[in-house]
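A single protein chain has been removed from this complex, and every other one stays in its place.
Take a look at chain A:
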Amino acid sequence: MSTTIDLAVRDDDLGLPDRIARFPFPFTRDTYRYSTNVEPAGSPVATAAGGWGRHPVDIDGHYLDDLTERERILGADPTRFQSLPHMEIAQWDAMVTLMRMLADAYPETFALERDGEARLFVNRALGLEQSFVFGDRSTLPDPPLRFIGRHLQEDVVLLDQREGALWGDAGLVTFAADWSLRFDVGMSFRQIHGPVPRVHTEGVIPRAEQFLMGLQAGQCYRRTNWSLSVDRRLDQSTETYPEWGRDRRLLAEGPLEDVGRRLHLRVEVQHLVRLGVSGAIMFLIRTHLLSFEDIARVPEWSGRLYSVLDELPDDMADYKGIMRTRGPGLRWLRTYGGVRS
């Protein structure tokens, strides 16, 4: 990682490495249920180990590795990038907004300069400069959303608003947690969330959609979501299920001492931004993975994670794909993770 990247939160006197100190531990209670848990973005969140949340885009020590992984995935499967024809303007809008977010968050690494009609984007970590004219495809080597995907660790989905609903009409998603952009593209917000248990009778999804449709240009909110993953595997999309699905069973059947190293808490920090020119909603998904072994270094976290996993109703555990792994996770936390139940 380039030393020019000014990390928002540094190691504090707890002496924990960045991957732990900056991890967005999502649980504030001992139980978890779905809710419209949105809050205004941009305010730092203190955790038992450090903190997170200062910027809507987040560059960390995995930057170069994650970008390499994204290019590998897109090379093998270009359908991870999708854009319906009417989303051209939203792609441009998203690209420039993300460039601005990067430059605001990490001014030593990124810059976006203006020269009349043209703009110059600079990424010093990659040693790259690109000038372009907003809306002019001949000035960029890639479609705008594909282009900006080479510079940030977030996955991006763009939602068009019409007929009183939101539609997931474009996206660049290489690090999906058990879903498929290619399957979902063109669906409405409610269709996309159709398989989620409980949220429909509890009105969570319509309320979230109402909320998003009421956002005005420039407004930015965030929420978190979570699941469990075996190994530090960012790509758990439906398309590659044959590669990762069986690991959950193999982990459960394998030795308990391996669980702490291999089983990860997977947290998505999601930002929701109303774009100005297109009026689209930009949905950013940043995936953080932290092993149970690392979580156990923060006693408040291991205790709380244990309570949440232990209490989580089966229908929610099933939807999150953790029916096989939560048992071993709980046993490991009791046996090696310092949790007394």
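Going forward, contacts are C-beta pairs under 8 Å (C-beta built on N, C-alpha and C of every residue); 3 or more make two chains touch, one makes a residue touch a chain; residues count from 1.
We take it that contacts and distances are computed from a predicted model.
Only one chain is not pictured, and the protein name UniProt records for it, out of "Anti-sigma F factor antagonist", "Glutamine transport ATP-binding protein GlnQ", "Ferredoxin-NADP reductase" or "Xanthine dehydrogenase family protein subunit M", is "Ferredoxin-NADP reductase". Touching the missing chain, out of A:Glu69, A:Glu88 or A:Asp258, is residue A:Glu88. The residue from A:Pro44, A:Pro107, A:Gly194 or A:Gly218 that touches the chain not shown here is A:Gly218.
Considering the complete assembly, chain A touches the hidden chain via residues 35-42, 86-90, 93, 96, 114, 134-135, 160-164, 203, 207-208, 210-211, 214, 216-221, 274-279.
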